[in-house]
Structures are given as structure tokens and as C-alpha cells.
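Partial view: only certain chains, each at its native spot in the assembly.
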């Protein structure tokens, strides 16, 4: 399964938990592992809190301090090295358990698509491994 | 499967390899993928060395230098933004192969629950996908 994401800023974390839940429901799979994969090298994916939006703002700001958008040592000609580095720091996939046909997440956990070089039109791929009878 | 972890310090890495092994044994599954998931947004999970405890101390100290507990830019009112950021840097799950009913890890690898906002009572979830006959 695939769905599209539309980002509107250079750095933006979008809560995609609802889309992943919908994909799981439409698969009809009750138990197993949901692998959510981002097929981009200047975006990533992570799980964190969405109750207070300042959590995500603090994560984005901390990544910017660790990996500033501009640095005299960058050599990549497209000028978006920071986005590539943040992509590898967050990672390109998350694995989540499905149980009872629902996504098993902790109370405060949401899944975020991490845009690091937007605005762009992006894709998210979902693969669900059926764990039933196994 | 679920087990509990009790942390006693704000930042603490606990070796949970034994608990994961026990869960695999009790599942009776011989081959497949063991997904270990942390359902918290101020904790994480990672694989690293447990032979010399200074390795883990150096990892914790390096994370603290990259993401200090206090920073004038943090906006999250609970004051634990650093824990959220470290959680995303380490990640919320690891995937390990099971073979011959045992966890396949490299010689020096142990699995660590990473507490970043303790002390707390925490949970770890384990999902095992049977890879037999597949």
C-alpha cells in the first residue's frame, strides 16, 4: 500500500498514524508487523509524541542545531546535505505491531513523516506481514 | 509478549537481551524475525556492546553532549525535551533474526532499553514473526 503526503515547509513533521491505521484496516490483517517505509533520501520517519506540538518543534530545532542547513564543509552540490544527514539519523522505516486488527502504539506515540527538504510531494509505503497462525 | 522494566536513574541503559531470549524460547518459534518495541516517547532501544560498561557510559555521555538536558530553546513545558529527542535518535524498535530457536546476535551485541527520563516503570513489547516454511 502507498499513500501520498504533501509537505508545505522545508522542515515539517506530519502525523501519519491515521493513514497507517486505515491501511491496516483495509488489509483485513489482524496480527503481525506493519512496516512503514519512506522511499526518499531527504525525508525520514520517527515515532514520538503528538499531545504537545512543542515536542515536535523541539525535536526539529535540536536536529537543526546538530545538523545546520548551512555548513562550510558541505560538498554536495544540491545544497541539501543537512536533509540527507537528518534522514539517516531518523531512519527510513518503523516497525509496529498489529493486534486485534489495530495498530499497537503506546499511549503517547504517534508516527511522524519527517520532511527535511520540502515543500514536496512525498510517498509512504506500507507492508503488513500477517503473523496469524505463526 | 510484554515485560516490564524498572529504571532507577534519569538516563540508564538496561541490557534486556536475556528477557528477549526468554520470550523467544517460550514462543516455541524456531526461525523468523523478533521485533522488540518500546511503547514510550522518552525512552528508546539500541544494540551495542556490554562487555565493557564504559561503552554504554560513553554513548550516554555523547548523547547528553549532543542533546543537553537543558537548553534555552526548548519549549515543551514538561521539561523533558531532551528525552524525546534522544528517543527518536535511538529509535523505538530493533529487529533481530531468530534461528534454531535462538536469538542471532553478533559476538559483542546486547540489546539495551534506553531510559532517557527516569526513574520510571516501563514496558517492552515483543512480536515474533514465524519464518518457517516461508
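First chain written, first letter: the chains are A and B, and each begins at residue 1.
Heads up, the rule we're going with is that contacts are C-beta pairs under 8 Å (C-beta built on N, C-alpha and C of every residue); 3 or more make two chains touch, one makes a residue touch a chain.
Remember, predicted model here, so these are calculated numbers, not experimental data.
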item: Where 2 copies are displayed, count of copies in the complete assembly; value: 3
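Please note the rule applied: only the chains that are shown with their structure count from here on.
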item: Chain A onto chain B, rotation angle from CA fit, given as a multiple of 5 degrees; value: 120
item: Averaged-CA centre spacing for the pair chain B and chain A, given as whole angstrom; value: 19
item: Chain B-touching residues of chain A, taken from the complex the two chains share; value: 32-33, 46-49, 52, 54-55, 57-59, 61-63, 65-66, 89-91, 94-97, 104-109, 129, 131, 134
item: Residues on chain B engaged by chain A in the complex (per definition of touch); value: 29, 32-33, 35, 37-41, 66-67, 71, 73-78, 81-82, 84-85, 87-89, 91-93, 95, 123, 125, 127, 129-130, 132
